[in-house]
Every structure is written in C-alpha cells, then in structure tokens.
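I have a structure I would like to understand better, so I am pasting it below and will then ask my questions one at a time.
Every protein chain but one is kept in place in this view of the complex.
Note that the chains are named A and B in the order they appear, and that numbering of residues resets to 1 at the start of each chain.
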Amino acid sequence: MDKPFAITLDPGSSLANRTGSWRTTRPVYVDRLPPCNHACPAGENIQGWLYHAESGDYESAWRELVKNNPMPAVMGRVCYHPCESACNRGSLDESVSIHAVERFLGDEAARRGWKIEAGPSTGKRVLVVGAGPAGLSAAWHLRLAGHAVAIHEAGPLSGGMMRFGIPKYRLPREVLDAEVQRILALGVELKLNSKVDDVLATMKAGAFDACFLAVGAHLAKRAYIPAGDASKILDAVSVLRGMEGAEKPLLGRRVVVYGGGNTAIDVARTAKRLGAEESIIVYRRTREKMPAHDFEVEEALAEGVMMKWLSTIKEAGEASFTVEKMALDENGFPQPTGEFETIEADSLVLALGQDVDLSLLDNVPDLVVENGSVRVDAGMMSGYPGIFAGGDMVPAERTVTVAIGHGKKAARNIDAWLRGETYASPPKHEVATFDKLNTWYYADAPKTVQPVLDIIRRQGTFEEVLGGLDEGNALFEARRCLSCGNCFECDNCYGVCPDNAVIKLGPGKRFRFNYDYCKGCGICVAECPCGAIRTEPETI
Amino acid sequence: MLKQTEGSHAIAECVALCRPEVICAYPITPQTHIVEGLGEMVKGGDLKNCEFINVESEFAALSVAIGASAAGARTYTATASQGLLFMAEAVYNAAGLGLPIVMTIGNRAIGAPINIWNDHTDSMSMRDAGWIQLYAETNQEAADLHIQAFRLAEELSIPVMVCVDGFILTHAYERIDIPTQEQVDAYLPPFEPRQVLDPREPVSIGAMVGPEAFMEVRYLAHHKQMRALELIPRLSAEFRQQFGRDSGGLIRTYRAGDAKTIVVALGSVNGTIKDVIDELRDEGHAIGAASICSFRPFPSEALHEVLSHAKRLVVIEKSLAVGIGGIVSHNLRMALSGISLHAYTVVAGLGGRAITKASLRALFERALRDDLEPLTFLDLNQAAINRELEREKAQRRSGPSAENILRDIAGGTRSAI
Partner (left out) sequence: MEMQQIKFYQTGTFTVGNRLLDADQRSVQANMERTNSLNSGHRACQGCGEALGARYAIDAAMRAANNQVIACNATGCLEVFSTPYPETSWQIPWIHSLFGNAAAVATGVAAAMKVKGRRDVRVIAQGGDGGTTDIGFGCLSGMFERNDDVLYICYDNEAYMNTGVQRSSATPPAARTATTMALGPEPGNAFGQGKNVPLIAMAHGIPYVATASVAYLRDLEEKVKRAMSLSGARYIHILVPCPLGWGAQPSDTIKLARLAVETGLFPLFEAEHGEVVGSTRIRRRVPVEEYLKPQKRFAHLFGKTPAVGTLARIQEMADRNIRKYRLIDERRHG
C-alpha cells in the first residue's frame, strides 16, 4: 500500500511511545499473608491448598497441606479452626469451612492411598519421645528431611491424646490409624509400651543425635473434695482413656462432670453415650467464661447434657454431691455465696486439667523446668543442646493443632541443628486484611452446612457427629476461598489495564507488569479482588 | 451514441459508464436529476454492482462517500449550493485524506436570500479545499469531464469536483454523444486505491498531525495539484484520441491568438461570450477569449501565455467576493506577472440573472474603449439600488434589503418611512 505521508500510519506503531515515563507510582505484585494462614497454629498454607482444591486437584491440595501438617483427616475433625475465626469471608457472609475441606482432603487421601516419600538419608538419628500429635508431626517432618526417627511411646497405642483424650464420636479411630500409619510408613520406628525414664540414657543407648520430647499431659489435676469411702470420683483422662479399652468405664445413671473445658464436655457427652440418663456439667463460672468451644457446648446441650453454672462441688457423698452456688464479683471472679444444694448422682468426673509427667528429665543438665513446662528457646530447643521439646511439654495452648505445629517447628530446627545451622523461618508477609480486598468480585455463596447426625442417634452411639462434605460440597466450599493476598489468576489486572501493561504469563505463572507502558493509574490495584497488588511510589 | 437528452441525464449516464460502486444521494436543486437518473439505473438493474444510498444530508452524503472511497470503492455524489456548504467540513476532509471521490456541483447561488438559480458562489467557496475543480462549458463537456474526472482522481488519489452550471446546463435538453461502455472501459481502468481499509493490511487513516508535519502534508497536497497541471492536458488529449472530441484540459482559447482584448470566464457563459466575440471580430476588433476549465489547479502558466500579448483583460465572474470583488480576477493576478494590461472585473449572472448577448456586447464595447470601472456589476438595476440606499440613509434599520427591493421591483406599495 502506498501510504500517504503522516495521514496514514502503520498499525500498532504507538509501541514507540513509552508511556511508562508518566508514572509517579507503580503497581507491584505481592503475596500477602492470608489471615487463615496467619492464625493457623500448625502453620498451614491454607490458602495455598485451597487454591488447588478449587480446581478439583485434591491430590495437589493434599500434598500442599501435608507440607505442614501430616494429619489433615484428624485435623479437619478435631481442630478448633482459629483459621475460620480469622477468615475474611466471615466479614462478607460466613467464613470458609476450612476444616471441612481439610477433612475431605484427609479422607480422600486415605481413600486413594496418596503417599509421600521420605527424604534421602542423612545418617542422623533422632529420638522422639511420645507418639502424640507433636511427636508424630515431628517424626513426619524429620523423615521428609531424611533423618532416621524412632518414637518411644509409653502407652500401648499411638496417637496420644488424639486417641486417649478425644472421643470416637469426634475422631473415629480408623481415621486416626490411617494417618498414623502413613507417618509410620515413611520409615519411622515406633516402640510402644516403651516409657523413657531417662532421656539421656535412652539417647545414648540408641545413638541418637538429637531428641524431641513430646510427652502428653496425661496426669489429671485433682481438686480436694471431702468424700466418703463409697464416693465414686474419677478423672476425665482416665474415663476417656478407658473408652479405648475393652471394658468401658462404669459411670452410672447420673453423672456429674466437674469443669468447664472441652474435656469436661467430651466426658459429659461420652457419659450420655455410655447410657447415663443425666449428665450434668458443674462449672464455677458462667457459660460466657467457659473455656470450652461454644459449638461443642451447643452440641452437648442438644444431646441433653445439662449445665450447672456458677457452682462448685464441696462434698462428695455415696450417691449425692453437695454443690455451693457462686456469684461473680465486680471483677468477674466467682465467689462463694454460702448457698448449698445437693445433686443426686452416681459418679463424679473431674475435668480440671492435666499435667505432664516430667520425670524422664530429672538427670538432664541445663534443662530448665518451670511451672510444669520445659523452657525452650525460639527454636524449641531446651537448655540442653540437641534436646527439643513441644506439645503439652512447653508453655502453650494445649490443642492437637498447636502440638502438630510444634512438631513441625521442632523438626525444622532439629534439622538445621543437625547440620550445624540455625533455622531461620522465612519472613512473614504483611497480613491481607479485609480492607485490602475488593470483595465485589466474589460470587455470593453462604457456607455449606455439614450434615449433622440426628439427635436420637447421637445420644446413643459413638458414630461421628459431623459428617464430611461430599466432593461437590467440598469443591463449593473451597471455591468460597477469597485467596486473600495471593494471586489466584482471575485475570482482573490483565483485563482492567487501559494500557495493556500487564503481561499474562500463562496458567500457574501469574502476571508481570510492563513498566514501559504502565502509567501507574492504579486500577489494577483497586480491582484486584484478593489484594495481591500494592502501590509503591516511583523512584526517579 | 448521439441522443437528445437533459444535461443531468447525460451526466448520469456517463457516471454510470464509469462503473461507480457507491453513489450517495441527497436532493438539492439543481443537481437532483443526476442522482435521480443514477438511482433509476441502479434500481432498474442497468447499473450493476453499485450501492445507491439515500442519505439524510449532504454532510452525510460526502461522509458516506469518504467511507466508501477509503474502503476502496469508486464513489460518486453530487450536490449544489447550500448542500456544498453543509458538507464543507467533509469536502476539506476528503481532500485531506486524498480520497478520489468525484462529485458534481450543479452550480447554484448561496442564500440568504435563498435562490435556486445558477452562479458559481457555491463551488468558488470550496476552491481552496484541496479538490480539483473542473468547469464544464457545455453539456457534452459536462458528460465527458466525469469520465476524465474519475481517471484523474484515481491516478492522483485526489477528489474532483465537476462544476456544471445549474439549469443552464443541468436542465437543458441538447444533443449529446454518450460514449459506449467499451470506450469508457478502455479509457478508465478499474479503481486501484492508493490506500485502503482492509483487514488484510490494517492501517490507520486520518491521523492527527501536529506542527511537526502539517506544513509538509499541505505542501504535498499542493504538489499533487501541480502534478495535475501536467496530467489534465494529457488526459484531455488521450480523451480526444479515443472519443474524437475536445473536452477538458486546463483552458480553452477562442480567437485569442492575435487578440489584444481577452475575455476570461468559467463554464457555460463562454458560449455567449464566443457569439459576441464573433460579432466584434466581424467588426474588426482584436478580441478573443480564454475559458478556464481547470480552476483548481489554477493554470497560471497557460493563462500567462495567452495573456502575454494582450492589452486588455475582461474577467466575467459568476461569483462575488463581497468586499473585494472578483475571485477569478484575483486568481488571475498570479498569471499576470510581467504583463502590463488593463484588467476589468465584471460580476455577472448572480443568482441566475441572465447574461445576454446584448449586455455582453455593450460591456465589451465599453471595455474596448477602456470605458469600464475596474469592478463592474453587469445589468445592475441601479434605480432599485438607489432607492434602497436612500431608505437606508433615512433610517438606520430599514428592514431586509431583499424584500424591499423585491417590493420595489414589483411596484408594491410601501408605507412611507
């Protein structure tokens, strides 16, 4: 074509005009820390595994999940999911049911037999004391790092508090067994009925290079209650542990449980299932002050468990217990009122907390015990080099999730220590708070309600109360994730740029800014649904 | 083929022979018969492969033509007078974009006062728009010029106006030789656009051009017209060769060789001028004429040659540059460099006022005596003007002059002012 001068131009020739020079601020892709990840005691990359689950790639989701937590099927059932309390979707409609998806992934892994290989051998040996969540978690991560692991467990079965403290109706044992088996299948040596009395001696005997102490709090705390000889007073740990044996505990028709924690609820609900007509929780403060999780209280109430607030047990008789009414003072502390009443009951179960048996540490020099806990540094190492501790043994909230987190953290530090290094956790990103999001883009979708076992069946059986999600529901629930702070390739930035200054790199590869043309208008920042772009001042 | 036909229809037939692909039509007297004729041919199936589009205004007519031409279609439209003004913006645009559109102007006065009759005010208003302007002297030439116009437009990629005196030519029935399709096809090859909108080779046409290149664009437009000065005579000669008659060219002289007095004019008035010259020649006066066919580009050199031995120049203008006089005269100044002569501008025939042989004869006789003002208005009703001027003197606001004069001339009564 014989193009006339100046009037007629070649297509697309404006690429010669680098409009990037207009910019005073520049957009930058960032990965912000999703609040769920931030809140997870086990340090799970929740947004990360949900991302895979969203596309139906459950195996990748599971593999991402178990990088941090080897027991998703357990965790999806027993974790009190602080992630969901932090979930930004809660400010939009209802938080994502993370635990339900996690449980689905865990169950799916068991069903499909997904496995992970241990790391190449380092020749180092690590002793883990206790086969509870902390110990199993540490063993998993240490095996992935290639270290040989032997777990010494005092009890007859693995699982620790997961088995002996959590009722079956919350955690079916075949689920627990499956996940423990997967950990052991990595080549972990498990010695049951093998109580460690002297840790240094055990380490020496087994030629261990390091040790992780993960003994659970199995010693029940007692309270002094004047009691007659015929009074039947048990502790919650024993009752729950007894549930794992052949002979179930005999609690009678009317059972009083003393305490306000989750264990008290577990025992009260267990009593119902064992046939108690009345199961009464006695707690010295009010429902609002109860440490037990509200949903568990609700479930217990629905099952017919009764609650007696602002009450302490003063005396135990043969078939009755004397209870004193309490009143809250101006500081919110319960004070005795001098008013008494009598409750008819066949047994009293004390659920007043537990301690750890620390006798195995008696001979360890420089290892400091304070208030019943082992003092550890930021890397979970005690005062004795090479001996690390976690779970119930160190000062922290005593939950399965915290224990699993400790196991991972300790394993990473042990791994570094074995290599003569110090583990440095990667810097934490800024949290992707709700105000960073543009939630208009997310489709309206209230939470999927997990099926709940009907009341009649719940009272009489130890079947799991909460059902799992089916695949469709799990997918739906995963897709409710807002992917806070992390690009999920929605193409908004690519689409909304008036200057075509966003380069799409292809599936899984995200995007890149073309600063030759980006004028810095900031539309991409404003329209990024998940807050994965930040504006930075341009430096001249 | 010779036929007795209306000028407009002859033009329509010749345009049709040029195989136009898009024709835009909007009615305005006196060009309407041309597009009517073309419309009939398209609708009746005689003119095939042609889109005939009835638009809603002249502005749209030329705009549609711009689009069609830019997309590579041979495109034609016609207008006149107010219509030309209404499309003025597009007139400049078509030229600026270098689109080879051919447009007939049925020359007509411009209002107010509204007037449908012939003069050249309309096309003269667009003389600097960048189009080539060809003025037809006869209906035969009007018909022939359209064939040449398409060839010229497409060779240079420039739009061409063919200016045809309204009514005098457009509505006159004459014997006209309409060429055959084979003749026209042999003269006018298929349109090969210089630039075209085509998804196979995308370009952006119509860029915004700033001070850094605008002068050059304008110069190149001028240069293109200078090339037309060479091409127009060549095409005219070629036309004579193939069709056997003279049509077009830059200028045509009449008994000008030894003339000391040269009359210059555009369009159909040249016929009357030639008649008067014949009479005066018979009486021994050395008078001749030069008819300007190509007003744009302006054939300065050709006119210079004709006028180089003349003593006297009379320019008959069918338009008035109000406040200064004649447009053609002023254009002619460029051609008079180095020539010393008496130059007279005569404004004549505005709004269809008949230019009679008698008036021209009287005018030329006065010119031969050098008894003419530099600017003369032919056949002005001086009495009517005097009365209106008197009225204006008496009262500052005397109402619209046109109505006053009309009443005067009609002998209507007026209340005393």
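Basically, contacts are C-beta pairs under 8 Å (C-beta built on N, C-alpha and C of every residue); 3 or more make two chains touch, one makes a residue touch a chain.
Bear in mind that the values here come from a model prediction, so they are computed numbers and not experimental data.
Engineer: Any idea which of B:17, B:38, B:73 or B:232 touches the chain not displayed?
Structural biologist: B:73
Engineer: One chain is left out of this view; which of A:29, A:114, A:462 or A:494 touches it in the full complex?
Structural biologist: A:494
Engineer: For the chain left off this view, which of B:64, B:232 or B:289 is in contact with it?
Structural biologist: The missing chain is touched by B:64.
Engineer: Across the whole complex, list the residues on chain A that are touched by the chain not included here.
Structural biologist: 6-7, 9-19, 22, 54-55, 440-443, 445, 476, 479-481, 483, 488-492, 494-501, 504, 506-507, 514, 516-517, 519-523, 525-527, 529
Engineer: Which residue numbers on chain B touch the omitted chain?
Structural biologist: Contact residues on chain B toward the absent chain are 21-22, 24, 49-51, 53-57, 59-60, 63-73, 75, 89-90, 93, 97, 197-199, 201-210, 212-213.
In this text, only the chains that are shown with their structure count from here on.
Engineer: Report, in whole Å, the distance between the mean C-alpha point of chain A and the mean C-alpha point of chain B.
Structural biologist: 92
Engineer: Any idea which chain A residues touch chain B in the complex?
Structural biologist: Its residues touching chain B are 1-11.
Engineer: Any idea which chain B residues touch chain A in the complex?
Structural biologist: For chain B paired with chain A, touching residues are 96-98, 157, 194-196, 201-207, 209, 213-214, 216-217, 220.
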